[in-house]
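Report on the structure given below.
Every protein chain but one is kept in place in this view of the complex.
Should a chain be cited, it is by its letter among A, B, C and D, assigned in written order, with residues numbered from 1 in that chain.
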Amino acid sequence: MTTTSTDRPPVPRPARLPSRGGGRRLRLGPLPLRYVAAKVGGAAVSLIAVMLTAFFLFKILPGDPVRAITHGIPTSPEQLAHLRHQFGLDKPLAAQFGDYAVRILHGDLGISYQYKTSVAGLIGEHLWPTIYLVGTATVLSAALGLRVGIRSAWRHGSTGDRVNTGVALALWSVPTFWLGLLFIIVFATGIGPIPGLFPTGGMSTPGTEGFVAVLVDHLRHLVLPCLTLVAVIYAQYVLTMRASLLDEMGSDYLTTARAKGLRDDDVRRRHAVPNALLPTVTVLFINIGRVVSGSILVETIFSWPGLGSLFYEALTVPDLPLLEGLFIVFSGAVILMNLLADLLYPVLDPRVRT
Amino acid sequence: MTERVPVLSAHDLRVSFPARHGHGVAHAVDRVNLDVYPGEIVALVGESGCGKTTLARTLLGLEKPGGGQVLHHGQPVRYTSRGLKAYRRDVQLVLQDPSGSLNPRHTVYEAVAEGLRIHGHTALGDFPDEQAKVADALARAGLRPAERFFLRYPHELSGGQRQRVVIAGALVLDPAILVADEPVASLDASVRGEILKLLLGLRDERGLSALVVTHDLGLAWNIADRVAVMYLGRIVETGPVEKILTAPEHPYTRALLSVLPESGLSEAGGAGPTILTGEAPDPTRIPTGCRFHPRCPVVASGRAAALDIEAACRGRDLPVLDGGGEAQVACHAVGSDAGAPDLRTTPTPRPGAGAAPRRRRR
Amino acid sequence: MTAVTTAASTRRIAWTRRRRSLARFCREYAKSRAGMFGLCVLVLAGGAAVAAPLFISAHELSAVYAPGSPLRPPSARFPLGTDGYGRSMVAVTVWGARISLTVGFLATFMSIGIGTLVGITAAHFRGWADTVLMRVTDWFLVLPTLVLAAALASVLPRGVTTVVVAIGVTCWATTARLVRSQTLTVESRPYIERATALGAGHWHVMTRHVLPNVMPLVLAQTTLIVSEAILLEATLAFLGLSDPTKVSWGTTLQLARQVGAVSAGDWWVLLPPGLAIAAVALAFSLCGRTMESVLNPRLRERA
Amino acid sequence: APADQSAGPKTLTIATNGSVDSLSPFLAQRLLPTHIHRLIYDFLTNYDPKDDHAVPALATSWSTSPDKLVWTFTIRDGMKWSDGKPVTAEDIAWTYNLIMTSPDAATGNGNFVVNFKSVAAPDPKTLVITLSKPQATMLALDIPVVPKHVWESHAADIGKFHNDTQFPIVSNGPFILSGYAKGQYIELTANPNYWRGKPKFDKVIYRYYKDSDAMVEALKKGEAHFVSPLTPAQYNALGDRPEITRNKAQGKRFYALAANPGATTKSGQAFGDGSPALRDSQFRRALMYAIDSKTLVAKTLGGYGEPGAGYLPPIWANNHWKPDAAEAYTHNPDKAGEMLDALGYRKGADGMRTTPDGQPLTLRLFGQTQRVDDTQNASYISEWLKGVGVGVTVSMMDQGKLADVETAGNYDLAFDSWSTNPDPDFVLSLQTCAGRPDTPGASFLGDTFVCDATYDELYAQQITEYDQAKRSDLVKRMQQQLYRGAYVNVLYYANVLEAYRSDVIGSMQKQPQPNGMYYPQDGYWAWWSATPATAAPKKSGNTGAIVAGVATAAIIGAAGVLFATRRRRAGADDRE
């Protein structure tokens, strides 16, 4: 770990100007360009690999898609030929791949079989509901999960810790879709004394007017899907945060901090958590990327008009271009989040910066 | 006496690594000559990072030299897998950290028998079976009765016992040479002596040669016949222990000796220890001339200038010491005016009570 | 004579050693209440799955000869009610354990096998092998498992094998990473250097030193992945991507949903398989975590 | 909370599991959008709510030339598009011509105009269609007619225009599409100027659900007022709710087990690896005796359906055909066994039969994963067939994959299900020799490679028979022929199960009556005729909404507090 200590010219630093009041925060040096370039390059390579896989998976494995599209629909040979041409299937595979690459580079993900409209457009339309749902769920579960994880680790072995860990593990083990169905029975239909408070599905009630009414309506629709999603991802945050804080717990610098006379809370907040957050951040970001695809089940069950429902619909047809586009988008989300985590990491951890 | 062939020798050995961060190369070992004769214990001393471990590892073939040769009984070591395997039956390694050197999932028996299993039946020698051989090795290493230790796991042993197991694991192959890299550094002071006694005893009983790598000059005084002082990848002074440790000539050796606690204690009223300033040496940027000159008290105090060798110190390379037994030193000051007493910035540690410094051993 | 005694005695020693360490492991493990709970659940579930053919006849699972009428609430004859075919939910749930556990284990073995091989190879040989393998691993790591598995399952022929392959192929990356880092840790240990200095070759180091030290971790990882695989199987079944003619917990739930049991309020078709999945997944997680903490001294300290 | 029913506009909310592929009448193929088009665009003719015979819509009357090739329609007077422009024959001619000339525009309804030679509008009130050969289905042209003045500008890129950019959409049906949220809902507003009269509900909203259970929950809570389709379990469960009225309607769908009679191309070239045994109609019949469709109805459909025989479901009373007792394949495994024995398929020691040349007899049965029934029925059928000694391996796959298998002719038995129209022509055409592929493995119009000369002859006759009664007779004979050949063995006709809130909807018209359905109809009768209930619905919705709003606010507030307390300090001295 003794890295470059001698060759680094000490940063000249006047003895603290009073104006820099918030000097306690991390001062961020510029990220080393090479690091950024390497990470961005890595992400780009991954993305290219995703596209290759998508091509392989959806163009080569499933056979002739036109037959699948037209089965059961009266179609004349001319129409078939027309369709083939429309989907570019009348060309040799290499040419198809060339077309595919060019198309993708232009952000064109092809034409959906079932919607007969551009996949990119479809994805764009369904993107916001997903971001809305996943974003809310992530913020809630991260806020809750990290807090609980920190508490749990800090008082590890206590009853509270055992309960928290147990609950997290149980939630983690429950199939998402099953939980969602239970929620519908319990909280949407209402069972016994529990009134059915929340809508069973959808994102809004058509015809609602007035700002407050619309807002309340939206929130009501959000509660159950969001709760289901939170229940599932919350566990990961709790467990990850707990584990990484436990890793830090024995560290000598915490003893130092305690020896300095810091309160327990301050030791935790100022010293333990910032260090423990480092590994958690990565998990957090990867998770965000995964939750986007994890919302497939929740969206399906709650008829949430996002990418997840779209994916489910595409699966049942199967609408290969749409599946392919969603596959790329879902993977891209994870890659993007990974990249963000990679770029954020050195900001949080000075050791990586050099 | 030079017709005696060294069992192990480094000839103009060079090892470099790509520097850990950024660019450049770290010349960890930079042209080293060192011979180990049969039945001899050689101590290799120096500051942290000067390349001792790298030298030891290279001698065992764990690192391929970037230049020069490792000679075994005068023959260059072959770096084929078969050549190395044969070589490694004869040269054994003992590491600093006995706990780390033992696989926590292997019993003592397995740890010791591992060498036998790797080298097969031929390694058994006169012994009827593996178990007898293992028991014998353990006994030789001072773990008696050996059978009691067979089934123990490393974590059930004390540090000293673990190091004995490691040594037994080396002895089981009846090696001619033991290379010990800081063999007692991680042991408790009270246990240390026992392990050193063991090494000395093996030398006396079996004529085992040993190269002991250490940063502890006291240890060299305890067991070694000869000492080589290393600085920044190069041996800067070598010779018999009595000579080097009581009448060192190289300013670096002198500084090393001066900071030993008891020397300051015993020399209360003297000038006190010479504490070298400056950063720890960096093998990626070896200074020109004498590689010690940026930290050399002779240069810093102006004496080098007075002696008119400062330019040489800063710019002229020193000859590489050969690996033989005689006392030698690589220093411009020593060369220019042999034994000039005014060079000494510190009082010489007590002129040996009894052991008079000799310039030539033989 | 010598050879015989040698072999016998070393084997004896090895066995004694193994027995002892196993006993120690069991003692440590038994101390964890969560771990024991998990183990009990697993033994129950596993036992039920294995013994299922003994007390559930094929007729009870046959659609034609289903003993009851569809979707009847629990009664004396059918303690958990009947499913959409009129089969006893008890029989269906117990039988479902067979496919669910089989898929879980097969998929896990596949993914663990790939992961371990890749991890050890990459870490032991370093260099370009490492670079290439880790690039591939990273790439599998970023792919959203469910999406990839669903995509694979939707383009491959339906069936249990497909589900196994889809899960196995998508879940190994974490293991590979884990095994690699553990291998790197092991390989940086001085005892590896000692072994090399004793003349050991790649094979010796990999099998005698690396593998035994990685194995516990792999074992713990296995249990964790089984729970993941069971969940994934259920999810794929729920998405309609598994073979619906095979009775597994996932397909049972899928069938329940297809026949509208949820809104009909037929909780008895929903609860048993769902709870079974949750319980078994939880049990595997608990076992895995306990094993991890028993086997990994660093974690043991915390507990 | 739906702000409905009380004082404001009356809204009818329909929960369904469909989805919209396109709102363009030229492109839409899925059920939901085509149904919506029926509600917003008038067609040339409509189907009577009672018995589905053709009744005037855009056209008030029609006549044919003696050679049966020229159809002349008189167009209704005084109709207006919702933007005020008059509806003329020119609009119809333009729409039809576009479909005839542009392959893109033919996506949705191309099959109706294949046989058209020309369509012309000599004056605004007259439409003349000239055919290349006689066609009996001229009064069943289910083609939405669009306003030329709006669509002209989209004619060039008709394949890309989805008619979802400007709301309300200009149309002339009883409803006007006024709002659309992709993946969520479609909002229709009553057309006040509709010639048949303004619908009683001001709004009709379709909400689509991915999950049928959510749909039913929505109905129970009053979020939706009409739900279709229901599963038997759901239908049963809704029975004890007074505020909900259920409807068990005869369905338009038949569900069949198709046997591969040996795949051939139009020119008769055989391909595929279908079992040779199935080429023998006697063998196919034997299989049918082994199958008990009554049990299937009871088990799979929970009793909600009728065992099948004829190709056209009983809902089409005119065209439905039933075998007489002697001819019917009544469940009789013994007879099946005897027939198989007679054919030389001997039972082995294990009870399984071998082919006459000694090979084990195993048939591959394929089903679609998307179709619930397939999974269940496959279980039953494989057990029955095993019971008579015929081995079965079941493969379930998704519909695309199954289509691959079927087009390649690589199957023995496969489940097959079609929804039928008032006019039987289309489904009947599926089984003609001409429906087979041009080349081995190519996509084809037909269904199961059936090629039966008698059947084809009858088919050719019925398409040119403009007399309904005579045509019905021909159609029945075709079904009989198909039944005898045991090619496509109709197992049952499932009922359509629906339910609605009777506290919201007073009455609606079924189609056909009395056993028809509300949705989907071959007309717009249900929603057009629906009258709001006189009794006020229970106000559970609103209080519930308030409670829920409060609860939501509380949850969000709690989250906020959680954040706020982040800096909360522990009690001063009790901890480190």
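The definition used in the following text is that a contact is a pair of C-beta atoms (placed from the backbone, for glycine too) under 8 Å apart; a residue touches a chain by one contact, two chains touch by 3 or more.
Throughout what follows, contacts and distances are computed from a predicted model.
Colleague: One chain isn't displayed here; going by UniProt, is it "Dihydroorotate dehydrogenase", "Inner-membrane translocator", "Dipeptide/oligopeptide/nickel ABC transporter ATP-binding protein" or "Sarcosine oxidase subunit delta"?
Modeller: "Dipeptide/oligopeptide/nickel ABC transporter ATP-binding protein"
Colleague: From the listed residues A:L127, A:V186 or A:L348, report the one that touches the chain absent from this view.
Modeller: Counting the whole complex, the residue in contact with the absent chain is A:L348.
Colleague: Among B:G39, B:G83 or B:P273, which residue is in contact with the omitted chain in the full complex?
Modeller: B:P273
Colleague: Looking at B:R105, B:H215 or B:R314, which makes contact with the chain not pictured?
Modeller: Result: among the candidates, B:H215 touches the missing chain.
Colleague: Hey, which of B:G193, B:G207 or B:G315 is the one touching the hidden chain?
Modeller: Selected residue, touching the omitted chain: B:G193.
Colleague: Using the touch definition up top, pick the residue from B:G51, B:G115 or B:G160 that touches the left-out chain.
Modeller: From the options B:G51, B:G115 or B:G160, the contact with the absent chain belongs to B:G160.
Colleague: Over the whole complex, note the residues of chain A touching the chain we left out.
Modeller: 1-6, 8, 10-13, 15-16, 18, 21, 23-24, 26-27, 251-253, 255-263, 270-271, 274-275, 278, 348-351, 354
Colleague: On chain B, where is the contact patch with the chain that was removed from view?
Modeller: Residues of chain B in touch with the missing chain: 47-49, 158-161, 188-197, 200, 215, 217-219, 221-223, 241-242, 245-246, 255-257, 259-266, 273, 275-276, 279-280, 349-355.
Quick note on the criterion: only the chains that are shown with their structure count from here on.
Colleague: Count how many hops through touching chains it takes, at the least, to reach chain D starting from chain B.
Modeller: 2
Colleague: So the centre of each chain is just the mean of its C-alpha atoms; given that, what is the distance between chain A and chain D in Å?
Modeller: It comes to 38 Å between the two C-alpha centres.
Colleague: At what distance in angstrom does the C-alpha mean of chain B lie from that of chain A?
Modeller: About 55 Å separates the centre of chain A from that of chain B.
Colleague: So, what's the distance in Å between the C-alpha centres of chain C and chain B?
Modeller: 51
Colleague: In chain A, which residues are in touch with two or more of the other chains?
Modeller: 62, 181, 184, 189, 300, 312, 316, 318
Colleague: Please list all residues of chain B that touch 2 or more other chains.
Modeller: Within chain B, no residue contacts more than one other chain.
Colleague: For the complex, which residues does chain C have touching chain A?
Modeller: Against chain A, the touching part of chain C is residues 34, 135, 138-139, 142-148, 150-152, 154-156, 227, 231, 234-235, 238-241, 253, 257, 262-263, 265, 267, 270, 274, 277-279, 281-282, 285-286, 289, 301-303.
Colleague: Mind pulling up the chain C residues that touch chain D in the complex?
Modeller: Contact set of chain C toward chain D: 62-66, 70-71, 84-86, 154, 157-159, 240-241, 243-245, 255, 257-266.
Colleague: Can you name the residues of chain D that touch chain C in the complex?
Modeller: Listed in rising order, the residues are 211-217, 220, 230-234, 236-237, 295, 299, 302, 369-370, 372, 375-376, 378-380, 383-384, 394-398, 401.
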